[in-house]
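Structure provided below as structure tokens; questions to follow.
Of the protein chains in this complex, all but one are displayed in their positions.
Per-chain numbering from 1; labels A, B and C assigned in written order.
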Amino acid sequence: MTFSLGPNQYGKAGVRLVTVDGGVVTDLTIASALSGDLEATHYTGDNSAVLATDTQKNTMYAFAREFGVGSPEEFGLRLGRHFVTSQKAISTARLTVEQHRWERIPVDGEPAPHSFVRSGTETRRARVVVSEDSAAVSSGLGGLTVMNTTDSEFHGFPRDRYTTLPETSDRILATSVDAWWDHTGTDLDWEAVYDQARGALLTAFASTYSYSLQQTLLSMGSLLLSACPSVGEVRLSLPNKHHNLVDLSPFGLDNPNRVYVAPTEPFGLIQGTVRRDGATYSEGPALW
Amino acid sequence: MTFSLGPNQYGKAGVRLVTVDGGVVTDLTIASALSGDLEATHYTGDNSAVLATDTQKNTMYAFAREFGVGSPEEFGLRLGRHFVTSQKAISTARLTVEQHRWERIPVDGEPAPHSFVRSGTETRRARVVVSEDSAAVSSGLGGLTVMNTTDSEFHGFPRDRYTTLPETSDRILATSVDAWWDHTGTDLDWEAVYDQARGALLTAFASTYSYSLQQTLLSMGSLLLSACPSVGEVRLSLPNKHHNLVDLSPFGLDNPNRVYVAPTEPFGLIQGTVRRDGATYSEGPALW
Amino acid sequence: MTFSLGPNQYGKAGVRLVTVDGGVVTDLTIASALSGDLEATHYTGDNSAVLATDTQKNTMYAFAREFGVGSPEEFGLRLGRHFVTSQKAISTARLTVEQHRWERIPVDGEPAPHSFVRSGTETRRARVVVSEDSAAVSSGLGGLTVMNTTDSEFHGFPRDRYTTLPETSDRILATSVDAWWDHTGTDLDWEAVYDQARGALLTAFASTYSYSLQQTLLSMGSLLLSACPSVGEVRLSLPNKHHNLVDLSPFGLDNPNRVYVAPTEPFGLIQGTVRRDGATYSEGPALW
Partner (left out) sequence: MTFSLGPNQYGKAGVRLVTVDGGVVTDLTIASALSGDLEATHYTGDNSAVLATDTQKNTMYAFAREFGVGSPEEFGLRLGRHFVTSQKAISTARLTVEQHRWERIPVDGEPAPHSFVRSGTETRRARVVVSEDSAAVSSGLGGLTVMNTTDSEFHGFPRDRYTTLPETSDRILATSVDAWWDHTGTDLDWEAVYDQARGALLTAFASTYSYSLQQTLLSMGSLLLSACPSVGEVRLSLPNKHHNLVDLSPFGLDNPNRVYVAPTEPFGLIQGTVRRDGATYSEGPALW
């Protein structure tokens, strides 16, 4: 009985790259993953096709100086195209770029010229897949934590032997948005599209009167597709960060939606895809 | 232009369940994910098909008492079959079960009767996918951190404009093993198979004279397939946890492979699949 | 030879409490620690003086409903006074309250009425120590990550056999502020004082032309004391989050302060205290 090598890839991850250019800070964590004709190194340790992961890292730093970083999508495309065209053995390059947010510090009501504070808890993301004759770009974000204090109900669910959850017509709905959306093109105004996508997610979350987190998810994905014509599909992973009303009756107190416990775990996990009808696009990164 | 719901699932994650039975501690973190005919809740908030994630959690605790937990694979299968058969709308259930290791505390050279210490850094994992007429089981582990202090070389890789890495004929090779392996059956001695699989990964890592981490990966996957006839495919994700020799020459000191710096990042990331030729099996959880 | 019980305390930590009141969200993580005449439980297991930590937690939730939370300092004082006055054995109560930031989500340029997003990476903190006849309040923050891209130099340091660091007249200076400041009173406008203190830390960081992070630390502490007359002492712990200029010369490229690597570790760690001359106040929480 024999065994064979199946799908494989390799690269450098956790590359921390910060650029300062014209007063703009760009703060990235980058991962590369190359695949292609890599059987030799697996079977015999012949590394003649293995561009070292250290070289991949060096290329990221050098390109940041030679070409600037621009948006994470652009930077990923440039790196991916380089690896695929310069290395005969490499047929596909996947680049994942995370961007950390910084805002100018306000001093006396004015933004300081060269001083910044990390803002927001979320990370912007881009993932590009470059092959010899194609490229696909996805954008996304992680860690965008949001809460509606009302306008959320949950009832009408089945009750079996193991069901104890009471129905509710007014609950807190909170989640931490983890999302990827796939673009149908590779040459877009990436900053503008990101801002529209993020804005749509926030607006839909805030504006949807919700009977289930699934309904909110569909609303978020649909508004993002409406706002961003270049996007063919959105995938959302939404933990239901439960806020449980505390039973204060043992202490002779009522609790009209005032005091909650917010446990770390367990949490619901609602995951779904929303697609533009008729769109054609390459497959982006999986969320589950 | 209209949008449609694509693939989706929902469940409860982060369920912390500990059982004590006959002096045996079983410590699990469980996640469920159900899919099927769930359009109504997304489009209208009609939850009549949505078994509450709270109910899913209750079922885990109740089943632990009614049937015992047994191995994580067994417990996942039992839960998955229950959700698929009891809920008309649910066609597929995915259960992911992580098991945390405890060993008896030795007192005066003897294992204490009811006292335990958390041992090892790795987590055992099982993932089952139950559909109406089939079931697939994968097992795995994460966080198994290993190091070879010698018998690892890396040279012969291409040198382009961005390559500065020197070749080496003696380096530390260290990684943290993250692995899934898919079984061709659903009725196995899960404890025995897990021990064989884990043992094969450790043995292959320790015994392979390595010219690349890719070569070590293929060796690890192959030995696991040899040791476990029930396994059809192994997927391994191996961060190359670099141990860089420190340049002590500025201090007038040599460094004949004695003193290393072990940075958290960046790290190489080597990912690959090893398959038994001719095996047929369902698809297990992706590692990348 | 005999052994004795020395200083000790006990309480409940990690209490996650969220309140919604009049459209305002307050999101806290609370820890209590009680001390006093607790020898019996240690020596014999007699728990007649041990108010259960579960009761301490219940009291936090009940007080949130009975009295509202208000500022973290106020809530800590109220809880501390309750434990000390109601429990004969308890002579001192320490309450640590962390507050997580939420801002209203903007929709069409207007803040949404009941929708919030987690903002900023920092946590506000309060620590109160209540004894039978006194109370002391400290405030603070953690995780406020800031960066100056210029106006920072570092040179003139001693050069011994182990020194290789070049001098620099222009570097990035970045840190994550961890701070406590001790108040001389217990009845202040806590919200206003917190905003002034946080603003002073940011302003001093952005405005100080720095020859060492120590100099920046003294400036930050001094401006906080100037801005907040109620504060007698500030303690700051400032990791020097190094941004190292990448040597691009192997690739034929210069690097005029454009491209940096920002490693997680190692990091400098600068810790210091700034005191108002002549102030008298109780001792607050240690940072090191």
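Just so it is clear, a residue touches a chain if its C-beta (ideal position, glycine included) is under 8 Å from a C-beta of that chain, and two chains touch if they have at least 3 such contacts.
Computed from a prediction, not measured in an experiment: that's the story for all the values here.
> Quick one: which of C:T2, C:S169, C:S249 or C:T280 touches the chain that's been left out?
Of these options, the touching residue for the absent chain is C:T2.
> Out of B:V117, B:A192 or B:A286, which touches the unshown chain?
Hidden-chain contact among the options goes to B:V117.
> Considering the whole complex rather than only what is displayed, give the residues of subunit C touching the chain that is not shown.
These residues of subunit C touch the chain that is not shown: 1-16, 31, 33, 38, 41-55, 57-59, 62, 86-87, 153-158, 160, 162-165, 210-212, 214-215, 217-218, 221-222, 225-226, 233, 239-240, 264-277, 286, 288.
> Which residue numbers on subunit B touch the omitted chain?
On the side of subunit B, residues 16-21, 23, 25, 27, 58, 61-62, 64-66, 102, 105-108, 112, 114-121, 144-151, 172, 202-203, 205-207, 243, 246, 248, 250-251, 253-255, 257-264 touch the unshown chain.
> For subunit A, enumerate the residues touching the unshown chain of the complex.
161-162, 164, 250-252, 263-265
Here is the rule we use: only the chains that are shown with their structure count from here on.
> Under the over-half criterion for shared residue numbers, do copies subunit A and subunit C use the same patch or different patches to meet?
Mostly the same residues form this interface, as more than half of the numbers used are common to both chains.
> Hey, which chain ends up farthest from subunit B, C-alpha centres compared?
Result for the farthest chain: C.
> So how far apart, in whole Å, are subunit B and subunit C when each is placed at the average of its C-alpha atoms?
Spacing between the chain centres: roughly 37 Å.
> Any idea how many Å lie between the Cα centroids of subunit A and subunit B?
That pair's centroid distance is 23 Å.
> Cα centroid separation between subunit A and subunit C, in whole Å?
Using C-alpha averages as centres, the distance is 30 Å.
> Please list all residues of subunit B that touch 2 or more other chains.
Each of 162, 164, 264-265 in subunit B touches at least two other chains.
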